[in-house]
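Complex shown without one protein chain; remaining protein chains in place.
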């Protein structure tokens, strides 16, 4: 495949309305992502944009599924920004290996997978079939800063 | 070791009353399992059987430890089915690397490890010593569809 035929994930993200941001700011004590051989592990990413959370609260109470899906898209894009910070470019990604999605869940909220579908859909829209990953969706009590979702990725590089 | 001496994990599962089911149905957006080199990561598996949860609710309130142990066995067998979907056969497993067990926990329920012991015991019964893994047991607020447990595996292939 020539260079020109390789789809550019960053351009695709921008087309979809999600220009790749700078890597999430993390305290000096940890890193946005690390690498073991050709596998990259990201830190948990929350729906921060321009230094502030786009929304706060528990899904199923303060936050609807549709709003949480928006938050999941912002978070997964931040996780991709963390990968890019480690690798230089999203073109290095061969496939997404695992997505772990934590959803701050009000009592009785059990549609965590529906929330994470928005993140998985975005990964498929950007990377095609290699964007399909193993996935766990978990409903948790509280997330950092009151975030409704937190997403971490494991990706395989070419 | 000749082929005949290699224990057949699938036969062993059936002997133990847990015939390997088809891989868990997942929405088209993600996969039962993925692979990075010789390491397989599964999606979070819940106690689905024949398309329905075997039980729902919080452990320590609606669900007893014994019931939750049954659910953990069903879930870990589903996770193995996900590995088989990716690799073709459980014989490919060299060892189980990590089991993460999320337990939907009623307030004050702190016996998550006892629930996950049932899953670990089954892995040891099927694979012998290579079924012993690193393990984390975590008590969470809510799980998908109201499942009492969710289990994900990382396994190493031969």
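When the chains are written out, they are named A and B in that same order, and each has its own residue count from 1.
FYI, a residue touches a chain if its C-beta (ideal position, glycine included) is under 8 Å from a C-beta of that chain, and two chains touch if they have at least 3 such contacts.
Just so we're clear, the structure is a prediction, and the values are computed from it rather than from any experiment.
Trainee: If I consider the whole complex, including the chain that's not displayed, which of A:10, A:70, A:111 or A:152 touches that chain?
Mentor: Answer from the full complex: A:152 touches the omitted chain.
Trainee: Tell me which stretches of subunit B touch the chain missing from the display.
Mentor: So the residues of subunit B touching the missing chain come out as 37-39, 95-99, 105, 107-113, 117, 120-121, 124, 132-141, 154, 156.
Trainee: Residues of subunit A in contact with the chain that isn't shown?
Mentor: Residues of subunit A in touch with the missing chain: 26-37, 41-44, 82, 100, 102, 104, 140-146, 150, 152.
Methods note: only the chains that are shown with their structure count from here on.
Trainee: Based only on mean CA positions, could you tell me how far subunit A sits from subunit B in angstrom?
Mentor: 25
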